[in-house]
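Excluded from the complex is one protein chain; the other protein chains are retained at their positions.
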Amino acid sequence: MSQPVTPTTARADVIIVGGGLMGAATAFFSRQRGLSVILLERDLVGQYASGTNFGNVRRQGRFLPQLPLANRSRVIWGRLPELIGEDVEFLPSGHVRVAFKQQDSARLEQYAQDCKPYGLELELYSGRKAVERFPMLSPDVDCASFSPLDGHANPRLAAPAFGRAARRAGATVLEGAEVTNITRTSEDFVVETAKSQRFTAPLLQISSGAWAQKMAAAFGENLPFTPKAPQMGVTEPVPYRIQPVIGYASWVEEEGVYLRQVKRGNIIFGGGQRGTVDLVAKRARLDPLNTVRQMPHLERILPDFARLRVIRTWAGIEGYTEDDLPVMGPSARIPGLYYAFGFCGHGFQLGPGVGATMADLLATGQTEIPLAPFSIARFAQPSAQ
Amino acid sequence: MKGLFRRVAEAERPHITITVDGQPVTTLEGDTLLTALLLAGSQLRLNEFDQKPRAGFCLMGACQDCRVWTENGDELRACSTPVSSGMRIVTAEVPWTSQ
Partner (left out) sequence: MDKPVVIVVGAGPAGTRAAQTLAQAGLRPVVLDENRLQGGQIYRRQPENFSRPASKLYGASARSATALHTAFEALLPHIDYRPETLAWGISSNQLLTEHHQHVETLPFDAMIIAAGATDRIMPCPGWTLPGVFTLGGAQIALKAQACTIGAAPIFMGTGPLLYLVAWQYLRAGVKPRAVLDTSSFKTRMKGLSGLRHRPAILAQGIRYMADLLRTGVPLHAGITPVRVEKQENDTDLRVRGVTWRTARGQLRHTEGDAVGIGYGLRSETQLADLLKCDFAFDALSRQWLPVTDEDGATSQKGIYLAGDGAGIRGADAAESAGELAALRCLADLGRPVAQKEVECLRDALKPMNAFRHGLETGFPWPWKNAADLPDETVICRCENVTAGDIRRAAGPLDAPEVNRAKAFVRVGMGRCQGRMCGLAGTEILAAARNIPIEEAGRIRSAAPVKPLPAKIRGIMT
């Protein structure tokens, strides 16, 4: 997204550091609220976690207090082609979680009860009924939990589409702009890049994913944080038969695989053990042994998977916090500083909602979406207070 | 329908019969599936996106364009699979058992 003219210095209402889905969506919605925006992306918009994730637009199974945010996001997903002018292949074809063990089924049943007050209605199918409803599933499925309004989208397209839409709406979206230094004057944050550009704004959002921890720490807000690499793969295209996303509801890490079929036929899969990440080299490792390990579990949920061929694998770079919840909302220490990072491998669905909610905060300082569980304050050490 | 390929030598090999889309096809031991199918006809399968016929391309296992299926759904790369007597081949992906 090379701008015709790259400014070397500029001031705006808000600077967003990191052009993943969170940053790009925030840039777009901030423009909708009339803020002037500079988005600084070190490489290309949506290149890391945002572009390499599974593409799940799933609400069911989420941490319950996160559902208001997820619901808001789901509404935006449904409005996407009109809203941003580009199709990102969102298919609201539903999401199924399947359990083979009774204790896992019990958890699905419990969740289906607990999520109701949040406006998420799930359909439960037990035993034979599950296979009647979803004939592609293995006959020994014990329980299937179906979320009819969830679905999936193309992560390679979503963040860049938001980036382009933000630019069309007047945001300054700079790729190849690696932030090297952030300081704060009495009025503004001053952000400098490796190309000696200098940008200033009274508001700053850090949404640089797996690389955000260092930036937060520089503002005195460190947290335990681990980058991990989801292990993804895709099969050859076959006729379109599997509408919903299917996830294996197991609390055994290695069994936790998931798959979805895109309309042109490929089946995308992931899950199980995660790989290691080199943040400096910006490289995530796909361990092909993990691909081999995924196969029996994928076949367990979808027996016909065994006929297919895997044609490509990849990994992404995701940031994980200790409690598996993101860091989202205002800084606990610095006025004007906001965070949206560390989505622990489940940020894709939230992306548009995060953008809209962060724009609320940036424009008005408040939002109706409850964000308390995601505050960075939860990691503050008593001694540092 | 005439085949694409022409056999120019090595015709003195035992005949074997395979089944392609339910029809018997006579071929010679040592032929690959691609050879057998392109001596008998002009295509191996339809491309899944434009539904136009394809007949392989590289013959050395690189382009992946020559696949066919066994009747029970296993995919075979025709250029590198030798024929064997009684093989039952189909030139379209086999519907899943679950559908």
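Note that the chains are named A and B in the order they appear, and that numbering of residues resets to 1 at the start of each chain.
As a convention for this text, contacts are C-beta pairs under 8 Å (C-beta built on N, C-alpha and C of every residue); 3 or more make two chains touch, one makes a residue touch a chain.
These numbers come from a predicted model, not from an experiment.
Contacts of the undrawn chain with the visible chains, over the full complex, involve A, B. Contact with the chain that does not appear here is found for just one residue of A:Val277, A:Val310 or A:Leu371, A:Val310.
Shown as candidates are A:Asp13, A:Glu178, A:Glu192 or A:Glu236; the residue that touches the absent chain is A:Glu236. The set of chain B residues touching the chain not shown comprises 1, 4-14, 29-32, 35, 38-39, 42-43, 47, 49-50, 52-65, 75, 79-80, 82. By the touch rule set out above, chain A reaches the unshown chain at residues 1-2, 44, 51, 156-157, 160, 164, 235-236, 254, 286-289, 291-293, 295-296, 298-299, 305-314.
Here, only the chains that are shown with their structure count from here on.
Remark: chain A and chain B have CA centroids separated by 44 Å (rounded to whole angstrom). Listing the residues of chain A that touch chain B in their complex gives 135-137, 237-239, 241, 264-265, 303-304, 307, 309. Listing the residues of chain B that touch chain A in their complex gives 48-49, 73-75, 93-94, 96-99.
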